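Here's a slice of the assembly, chains where they normally sit.
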Amino acid sequence: MQEGLFAQVNLPKVYRRRRLTNNFMLGLTGIALFLAIVPLIWIIVYVLIKGGHYINLDFFIHLPRPMGTQGGGVLHAIEGSFIMVIIASIFAIPPALLAAFYLVTYPNTLLSDTVRFSTDLLAGVPSIVIGLFGYAVIVVPQKHYSALAGGVVLALIMLPVVIRSAEEMLKLVPSELREGALALGAPEWKTALKVMLPAAAEGVLTGIMLSVARAAGETAPLLFTALGNDNFEIGRFIHYGIASHQSVINIIGQILSQPADALPLTLWKYAQQPYPERVKQAWAVALVLMLFVLTLNITARVWLAKRKSRIRR
Amino acid sequence: MANLKAIKRRPRWYNKIGYWLQHGDRIWKALLFLSSLLIVSLVVWIAWRLWYQSTLSRHQFGWAFISPWVPSSWNPALDKFQAWPSIYGSLITSVIALILAIPFSLGIAIFLAELAPAYARPPLNYMIEMLAAVPSVVYGLWGIYVFLPLIVVPIGEVIAKTAGQIPGLTTFFGGPMPVSGLSRFGAALILTIMITPTITAVSRDVLLAIPQSQREASLALGATQWETIWNVLIPYGLSGILGAVILGFGRAIGETMAVTMVIGNTTGGGYSILKPGYTMASIIANEFAEAVSDLHASALIEIGVVLFVTTLLLNAIARWLVWNVNHRTMGR
Amino acid sequence: MVRENFDRKLRHIRDEVLLLESMVENAIRESVVSLKARDLETARQLIAADKEINTKRLDIENETLVLIATQQPAARDLRFLASVIDLASELERMGDYAKGIAKINLMMKEEPFIKPLIDIPAMARKATDMLHRATEAFISGDVETAYAIPLEDDEVDALYNQVYRELLTLIMENPRHITQATYLLWAAHNLERTADRVTNICERVIYMVTGRLIELDDQQRKDEEATG
Amino acid sequence: MQNTLPIKMEIQELSVFYKSFRALNKVTMPVYEHKVTAIIGPSGCGKSTLLRSLNRMTDLVPGALIEGKVLLDGEDIYDPKKDVVDVRRRVGMVFQHPNPFPMSIYDNVAFGPRLYGLKKRAFLDELVEKSLRSAALWDEVKDKLHQSGMALSGGQQQRLCIARAIAIEPEVILMDEPASALDPVATLRIEELIFQLKERFSIVIVTHNMQQAARVSDYTTFLLMNEERAGELIEFNVTTTLFTRPKDKRTEDYITGRFG
């Protein structure tokens, strides 16, 4: 053999050179990973120390005190985030799922290509621009900032994430599953809801959770929509509403039309203030926010990873 | 045959209506169609709304608004607005972030997908995921109080003393470094940290999605692991990796809060990366709430338009690149 | 549980082979009985019945080839099928011999036998018995029997030689006997050939079971084949 | 050919177009009742297209167009007045890759009947058992009816899919390469099953594997592309005849491996 193809080659030498290159390059990748882990641990540990220091029960159940005074909590931000994420989910999830179904049912039409491009675009549009849009189409006509406006822009943030992840997961469902149901005489909608959705359920749910996490961590779009409201407290509205015999719808309307606050918004504001107390609170908010987002994220990712490997088989 | 009879027992009208509605599918299809239309119209609406709201500014300034060659000035008091410095700020921070993040991300992705032993993969993966999930305000906060003073300032000073002294490079690396660290360079480094996990995660998924058979084919030809990665896997995943890079670029250019917190927020400042400045996103975030005049607001919205268009272009370029690469290598 | 369908078809072919064998066996026996009894009616029936044997043989061969073409048999199944084709053709030829004897019956003039018909029926009994047992050995895959049967061919050969000598003597005694003597000689010859062909069946049994095609009859044939 | 056999379906001058591409050109053939009809031919000749046009699965492909008729018991299934759901109930289908629904074995089998409003538990129990028995799967799964259907082996999954298809008592069962994803032992099982099922159903099976067509079918159709790459019927014949003495030279070339 040696006299054939490899006559012109000093095999041992070539082998040695190749082995060295291999070891060197593979070594570099390990170093890169190490360097990337450093800031993460740094951030987490730092936030834990700074914020963990401040966190207590009060922090969760009280409204902020006036600036410069001690104590107080971020109940307004927690409730605001909660309300807005719920609004966003209500607005975003049903149409997103339906659109995802459209994409897998008609994968190659002009409309589906357009939807896909629009979704990518929407996902790429900086969240601040979405905020501007919310400001223009809701805040300006309504003439006031509101939780509703915040919720709607968050819905815009969520939409592309849900659509694309749902489409991907539904696409992973073998087309034969769908055909199998249709071949039994099932109508499309039953096929979609009873066979495809359950088959992709975990993946779709994961996508939703990721989008919720994303929405919960967003600040920029809320700047000109929810604005912020140190006194946002649902309890008070409910209390007052019941006392004055208002209808449930009315009460909800009241809540939604108030400017609202959110955790990231609070963090952003507190961080800029000159009062050390507020800065300390900012770290605590950062911790709460991070814990919430990370938990949601990690659960979702774990779920997704499991799901993907299972469907692929 | 028992069940056949049962099927026929349904009333006539039921079957008739069912047939007319195609057993509910007409409604279903209408819903699917409407939802899809909704998505598209939303995007169009966003674009149109921004376009419309920026009319004032567009009429006032024309193309000069985004031109690099027009003397820049941003003065709300005088209603004079010119966006180039913020556009430059966005571009320079994103490009630096990208240049720094790509080799890192690829290295990490390769390690995670190809080298890490099975037991080490999940925890390492979660760490990368967490890096991506940290809300950007937290990055900003950490940036201001920790990262800028401890890391960015020393490095910036070194740059100012070395590259900054070289004639020709002074424009870009001229010092001095602000003591607070608030600068384009700081923003770029924060962005690097923020987009690394994005690029890493996507590239890693791309690498993992490459059929095992590609690796086996290469190894079976006697290639080493690195040769396999470099000559086979990267080319195979090139379109996906390109996608990841562009996604990272999109993230970087659109990132608002963290950048706003560390870039210093000043107009002007020349071209030096060691100076504070604005990005498009940060100028909107910073000034819109306090926009003093309609023209001011309109100018900020026009910056939004520029951002939107940039996103659109990035997406288009991404698609074209991906198609091109696929066409060349995969033949499809 | 697997390949039930194929197994069913194999069983069917086996049954068909058994049926063909019984038809042939019967034809041989009857042809000699009717010859002895000068029963021309039965002889005519036998001649007609040979058509059925021919058809059955073609059916079996066709069915077997279809199975080979459609069921991709291997190993023992294939050897079984290959053997069936051979077996069917052997049986069909034996059927022809029986038909030959029946025709001899028809052609013989209404004259008394020049000698008592004892050896020829004995040959027929022996040959059909060998045939029957060989076919059973085929169905049950009994190699030992298959090795043993060809040895018995000697008996038939001995009987044949006896008939041969007797008839030659008769002719020499009285040339007028020549026609009948020649007829009876053919009949005996046919029976001798029948027994020879049983050997071929036995070879197939061995082939089917062991996969080896060997010649069992080298030794015996040496004596016989001189006469074709 | 025995032309007196009862005909279950009749394909008349059937052409199928994908947009402007003619995938199938004027195919005419019968599907005899209680017989297995195999469709063979090289890749891309339109086997799947032909099969799927028999229960209007072609409706799912945007841009697909049908010309000609497909009669089921004498009625054209493409008649605009025909309800596609009814057609699909009467003409069931089994796919190349086993595709049990992500639910329990029981629910998989009961899925079809439930669609038609059959919900009584006792009745369903009986039906499920009957269907699983017919699919030769009952003994293997009777103790785990409420476990997921996706946890079965490939061969079992495919039999589950068959049980699911026969639970709504179709009259014809279409199978598109039902064993090509299975190993040889599971394949033989499916083939045996097909042999048993034809007592109750008419079966049409597409297969890449000529030997398989030879093994399982009573009739075989051979399709081939013409110059415009449209599939045409070259020969429809009794399987044993087609494999021992085909009428057409092209059939002969194909089955003896001298094609292309």
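Just a few scattered comments:
Chains: A, B, C and D, in written order; residue numbering restarts at 1 for each.
Definition applied: a residue touches a chain if its C-beta (ideal position, glycine included) is under 8 Å from a C-beta of that chain, and two chains touch if they have at least 3 such contacts.
Note that the structure is a prediction, hence the values are computed from the model and not measured.
The full set of protein chains in this structure file adds up to A x1, B x1, C x2, D x2.
FYI, only the chains that are shown with their structure count from here on.
Distance between chain A and chain B, defined via averaged C-alpha coordinates, is recorded as 15 Å. Taking each chain's centre as the mean of its C-alpha atoms, chain B lies 49 Å from chain D. With each centre defined as the average position of its C-alpha atoms, the distance from chain A to chain C rounds to 90 Å. Chain C has no residue in contact with two or more other chains.
Multi-chain contact residues, meaning those touching two or more other chains, occur in chain B at positions 22-23. Of all residues in chain A, those touching chain D in their complex are 106, 108-109, 174, 176-177, 179-187, 190, 194-195, 198-199. The residues of chain C lying in touch with chain D in their complex are 1-6, 65-66, 69-72. Against chain B, in their complex, chain A makes its touches with residues 18-19, 21-22, 25-26, 28-33, 35-37, 39-40, 42-44, 46-47, 94-96, 98-99, 101-103, 105, 111-112, 114-115, 117-122, 124-133, 135-137, 156, 159, 163, 187-190, 192, 213, 216-220, 223-224, 227, 264, 267-268, 271, 282-283, 286, 289-290, 293-294, 297-298, 301, 305.
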